[in-house]
Each structure stands twice: as C-alpha cells, then as structure tokens.
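One chain of protein is taken out of this complex; the other chains stay put.
Take a look at chain A:
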Amino acid sequence: MNDMTKPSSLPQHTPTQRHARALALFDPTLVKPAIAESFRKLSPRAQLRNPVMFVVWVGSVLTTVLGAQALAGQGEAPAGFILGIAAWLWFTVLFANFAEALAEGRGKAQAAALRGSRRNVVAKKLAEARHDAKVTVIDSASLRRGDIVLIEAGDTVPADAEVLDGVASVDESAITGESAPVIRESGGDFSAITGGTRVLSDWLVARVTTNPGEAFLDRMIAMVEGARRKKTPNEIALTILLVALTLIFLLACATLLPFSLYSVKAAGGGSPVGITVLVALLVCLIPTTIGGLLSAIGVAGMSRMMQANVIATSGRAVEAAGDVDVLLLDKTGTITLGNQASAFLPAPGVTEQELADVAQLASLSDETPEGRSIVVLAKERFGLRGRELHDAHFIPFSAQTRMSGVDIPAAGAVREIRKGAAEAVKAHVEALGGQWALAVYDAASEVARRGGTPLVVAEGKRVMGVVELKDIVKGGIKERFAELRAMGIKTVMITGDNRLTAAAIAAEAGVDDFLAEARPEDKLKLIRDTQAEGKLVAMTGDGTNDAPALAQADVAVAMNSGTQAAKEAGNMVDLDSNPTKLIEIVETGKQMLMTRGALTTFSVANDVAKYFAIIPAAFAATYPQLKVLDVMRLNSPDSAILSAVIFNALIIIVLIPLALKGVKYRALGAGALLRRNLLVYGLGGLIVPFVGIKLIDVALGVLGLA
C-alpha cells in the first residue's frame, strides 16, 4: 500500500498503524461517500477552483444545450451523437471529482481515527497553578490556551499542555504506539504532554498550550479537506502552466471554426466543423488528466504522511522535503543505538571479573542505556546477576561531579563505588589520596582513539579499570545513506562527542560529514552556512535548545516526545518520535512532485494520438484526403471523436491509483530517474492512447453504438 515503507533491517519503533488503518484503495466505505461527493462537487463554485476542469464543465453544459436543441429538431448533428459526447464530458468532470473526493475521504478517515484519540474528555481546570487550588470540572473542548489543568492518575490529558508542577508517568501509546510509559515533569525537555495520552501515576499541573482547532492535528485535518486546502507553491506554478496549455488549445480549437468556414468555401464542399466536435477536441487536448488528478495527488501526499504517523503543518513543508539537499541527523537514536558496554579493561592487579562486579554494582540503579548495558555485559561475561542492595545509597550522575555510583554500607565501612569520565575519576581518586594508574590512563586513551567512550571505575581511592563503551551503529543505516547519496542528498551527523569518536562513527555509518562537539549554536550556524551555499536543510529535534535550529531549517521534524517549543518551531511532528523517519519524509515529498510531473507529461503526450483521431474525423467532409492521417483506421468520424472523448474520461479513473499511491520512488540520481520517467510517462503517454482509442472504437463498433 505504501511505497515508501520499504523493508529494512532498521530496528525501528513498532510502526503504529492503528490510527492510520490501511484502507484498500477502493474500499467500499470510501467509494460510496466519494461518489455522492462527486456530484456535489459539480457546482460551478467548486469547479472554478480548478480552471482546467472548469473548461470541461462549461463544455459539458454547452453540449448538453446543443443536444437538447438537436432533440428539438434543429441540431447541428444527430442528437444521439451530441448527447453521447455530452454524457462523456459530464463523466470526465465526475471522474475528476471522484478522484479528489476519494483522496479527501481517505485523508479524513485517517484524520478521524487520529482525532478519535482526542475525543472530548473531562478536564479539571484549576483556578491557579497550584496542586491544591480550586478545581472546576469542564469539557476539554472549552479549554483555551493558558488555562491551567490538573491531571491525576487515570485521567486523559485534555489538550496539548506544558507541565508546570509534578512528576508523573504517562502512557503515550495512543499517539506513538510505544507501550512503555514515559516520565513527564516540569522544566527541561520532558515537560510537554500531548492531548489524548493518559497519566498512569501521580499528578501533573499543566498549562494548556493550544486553543481547540489549532493543534497540529487540527491543522493537518484542515489540509486534507478540499475547501480549506491551500495550494502548494509547485502546485500553483503547475496550475499556471496547465492554464497556459488550456488557453493555447482554446485558441487552436476556436480558430478552427473560421479556418473550417474558409476551407468549406474554398474547397466548395463539405460542411463546417460543428461546435460539438470542437468542444470534444478541446476537452481531449487540454490537460484534463493532470488537471483532474492534481488536487487528489496533493491530498494523497498529505495522507501518506499521516499514514507514516507524521503530521505536517503545511503542504509547502511536505513539498520542500523533496527539495532537501542536506540532512542533519543526530547521532544517538538516529544513526546509532547509543553507547553500549563492550569490554572490561582492568587496572594492573585487578581481575576482569572484579572490575565487572564493581562496575555492575555501580550501574544497578543506572537506568540509562549505558548503565543497563554494563549490567548486561557483566552478566553475559561472568554470570553476575543483578543483586538487591539494601541500604545502598545511589549517587546519580551530576554535571558537577560528572560521575555516578553507589555507596554500599559493608561491615562498618562504606564501599564508595564511582564511575565516570577519566578526568573526573582521576580528580576524585586523587582527592581521596589515591594513586592514579598510568596503565588505566593509557587504556582510556586507547578506547577513545578507537572511537569508544572510556568509563573509569573506582572503588574508594582504588582505580579498578576502564569499561569500554562502544557506540553501535544501527543495522542497515549505511545502505540507507548510500541511497540518499545516490539521490544527491548529503547526510551530516551531529554529535556532542569529540572529533575522534565522531570520525570513527561517521566512517562506520557512512555519513558524508559530521559536526563534533556540537552545541545548539553550532547546529544553528551549520544550518545557516549550508543554506548560504544555496542548499536546503532538513533536521530533526526534540529539545527546547533545538528550537532555533528547527526554526531555521527548511524542513524541521519535531519529535512528538519533544518539548512544546520544539514542536512549535518545526513544521512537522513525528508521532512515533523516530528520527530515522526524516528519510521517509524526504521520499514522500519527492514522490508527490514526481507524481505531478509524470502525470503532466503523460497528459501532454496523450494529445498527439487525440489529434490523429479527431482532426481527420472533423474535416472528413471537407477534405476527404485527410483520411490518410487516420492511422488508427477508426470506424467512422463520429466513432473516432466519441472514442477519443471516452478514452480521455476513462484514463482519469485508470490513473487514480497512481495519483493516490504516487509514482514509485527509486533511489537513483537525477539523470537516471529522469530517463526512466521520461520513457515510462513520456513515451508511454504517446503510445497508450493510440491503443486505448482503437480499443474503444472497436468496442463501440461491436456494441453497434457508432
């Protein structure tokens, strides 16, 4: 169903398809309302939004009137012929309406599912920002930005909000699909809570950050609903081109009437070409295929984003994703799984097992991925199990000491175990009067040189050794970067690591460039410099300090787990908080543009065959010699014209799946991609209508209709 989710060995978050249930392309629940909607969209006001289809609409009205006139006995051609043309012109309009309605229906179905997660709930509004302030129970729909709410265990978060007070575990699975609850607390990068998620324990006092209808989701829903959808820049430019083509053909067809009048007079025979035939020719020539499917393509692009659990704030952003030249990717979480313990390097006089034991003790309560990996490694290597420590006092990591550890009371003394950066532990040990082992220093340097992170462990004033932490690059990521390179997109890894470590990881992951020891302001500067070179930059971010960079980047994807500031600064939010998804977003953006280009080329290429069908037919009476141009050998002039009109209408229906799914994306360079698409949609567009029109003509002949 979704072309861009390719099988990959990336260990990703479980993709949540529960809200964006994948509906079959022509799912009956979508088709029926879409058919009704197709007729509703026949109103001239709706048609005016699409100039190309408006011309068809006018043509339909005109031929219907001519048909009625013919029924009354004064027609320019047999009533059956005129009404046949009129009917198929109406079908052309209806098919285009149907394509748009179907795309909108899909988008709405997905949005409705997403919206289901934020059904109106009861909100406990607080008079002031205190846990024990007076509570008013109101409906969540009447909450406004700035309102203070209390959310207690078991409550659903009534709106997007920022935590002011309290710490609580929150189940965000409704949005992200991640079953493990997350901690939300005031201040820092974990203060944003999303409407629709559920508080599992404790309580939170939070300030509402959005008015109803302004949340990302609401904006997204507005974008798939036709009437409120704004055209993207490329869509506007393409529409201008389509209007220009329509005008050219209007001119070519309108002047045919005087030319035909002259020809009849000059040739002394035949009859001038009729209005019905000219309208038929005009509708066949103007780019109805792309004109009819243009808005469906745009809506479908949005819809594909939503299926990937990405909420975009504008179509412009999705389109810009296709233009991106440089991807800035955070190292941890995107490129690597983070630091994992890989070896114990004991100090002289210490066994490896002793070191492992001490390191495990120090890490038992360390919930960071690094800490957990030390516990696991000690268990794997030496069968050391995690122990319940009573009376132990855990020392959390702090920015001042740059160490963490544990104090274990044992036989009147206290075992003070510390782990941390080499410099920090050296200072700690020397302060206690201990001796810093040179061998440990060498081991630590060696680890750093290899691109790992050395973690020195000490018990009291005795240095026990080094735990080597190695950053593990995600499987399959290197191939993904190679694909991006083929597409002309450069990847830059952003990391706080030192240059040595960064270079080692960058080489292993196959990124094009890296920014080491990066501070938020470095990131911002990198984006500005890259943009100054004339490149478009995409990035992901989640922290408040990412906000300036997110605001500067051309495509900025904020993680749903990130802060409100980050989400406000970005132009997309990834509900799965999966930074790797940036790559998929770029592909979706490209796909949307490619689909438009492919269908435009196809539409224009189609015209050649239509000329060969209609021109000889229209002037058969005046200049029988033109019969030579009828290379398809069609049954009769009437059948030729009708076949061309029918083909023109049916091709819209046939191409709906392509418009909704998008042209298949391939990681190729621009030249190769262009050659391929020109061959498929350009050459294909030349040939297909010859075959199609001939087949319809044969069918009409068999049915005895022409």
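As a working rule, a residue touches a chain if its C-beta (ideal position, glycine included) is under 8 Å from a C-beta of that chain, and two chains touch if they have at least 3 such contacts; residues count from 1.
Everything that follows uses one rule, which is that contacts and distances are computed from a predicted model.
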item: Omitted chain, identified by the protein name its UniProt record gives, among "Sulfur carrier protein ThiS", "Potassium-transporting ATPase potassium-binding subunit", "Recombination protein RecR" or "2-oxoacid:ferredoxin oxidoreductase subunit beta"; value: "Potassium-transporting ATPase potassium-binding subunit"
item: Touch with the omitted chain, as defined above, among A:L83, A:I193, A:C253 or A:L328; value: A:C253
item: Of A:L261, A:L438, A:V654 or A:I687, the residue in touch with the unshown chain; value: A:L261
item: Omitted-chain contact residue, chosen from A:Q340, A:N578 or A:N677; value: A:N677
item: Candidates A:S140, A:T156 or A:T600 - the one touching the absent chain; value: A:T600
item: Residue in contact with the excluded chain [from A:V55, A:A356 or A:M487]; value: A:M487
item: In chain A, positions touching the absent partner; value: 233-234, 236-238, 240-241, 243-244, 247-249, 251-256, 258-263, 266-267, 281, 285, 319, 322-323, 325, 485-490, 533-535, 589-594, 596-598, 600-601, 604-605, 607-608, 611, 615, 619, 623, 625-626, 628-629, 665, 669-671, 673-675, 677-678, 681-682
